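The complex appears here minus one protein chain, its other protein chains still in place.
Moving on to chain A:
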Amino acid sequence: MNRITARRRHPLARYAVLLLALVLIGGFYTLVTAKSNERADAAIASGKADDVAEGKKLFELSCSSCHGLNAEGTKQGPTLVGVGAAAVDFQVSSGRMPMANPGPQAPRKQPAPWVNETTIRQLAAYVQSLGGGPAVPGNEQVDAALGDKAKGGELFRANCIQCHNFVGAGGALTQGKHAPPLHEATERQIYEAMITGPQAMPVFNDSIITPQQKRDMIAYIVGVRDEPNPGGAGLGRVGPVTEGLVAWIVGISLLILAAIWITAKKRQAQ
């Protein structure tokens, strides 16, 4: 006991304690985060290392002209090191990548003919192997049926509608950029967009919005999108602009026609 007490007063003791603490925390961190890297490692381990090789071929063929031969990025396109498989799945499955022509923003379009589940998986594996990043979410993670619509709605209104509109009809951003409508986005794509922040969109990582909350938001978006319009034709669900158009083009036009009809037979002066 005495010996310890004596050493506790040693001039270097405080540094030793600090070092010990750092080692402990660092070790603990490595243990914990190793778990999330497991998926990529597991992919390679479970015989999908071929995916990486195949993905590299696809990448060189269709993506490298803008993103560089080693995905290091060029003037035309950003580096893909660290963007993760989720980003690849989102961009390619929604047809945004490969981009048809340069513009302020890549629009959603029909995916290229070579795009299918396998090629996306291979490309994603290749990009994931470059520097990790968010992985493709599992089916259960994006299942709208497991989310709480009402809670998701509150989160959606707080975080998304300032760009995407109250029903996800999309909206304009600066200089030709836009927040796309969410009408065609799949549940998985919505989730991936949140974790990767494509194009003009900010990243909503798991510490800002938990995976459960993301699922709630998906439940709201998908639920409201599929909900019928109880009041008749939805008029694009974009608010008063189309309502004003209808009031003038349908309402006033019909009433003017009626007025013309009613007064068609005139009295003439004798």
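In this text, a residue touches a chain if its C-beta (ideal position, glycine included) is under 8 Å from a C-beta of that chain, and two chains touch if they have at least 3 such contacts; residues count from 1.
Here is the rule we go by: contacts and distances are computed from a predicted model.
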| remark: In UniProt, out of "Sugar ABC transporter permease", "Sigma-70 family RNA polymerase sigma factor", "Phenylalanine--tRNA ligase alpha subunit" or "Cytochrome bc1 complex cytochrome b subunit", the chain dropped from the view is recorded as "Cytochrome bc1 complex cytochrome b subunit"
| request: Among A:A112, A:L146 or A:V241, choose the residue that contacts the chain missing from this document, as touch is defined above. | output: A:V241
| note | The listed residue (A:P11, A:P102 or A:G231) that touches the chain absent from the view is A:G231
| message | Could you pull out which residues of chain A are in touch with the chain that's been left out? | response | 104, 149-151, 153-154, 157-158, 161-167, 169-176, 178-179, 220, 223-224, 227, 229-235, 237-241, 243-244, 246-248, 250-252, 254-256, 258-260, 262-263, 266-270
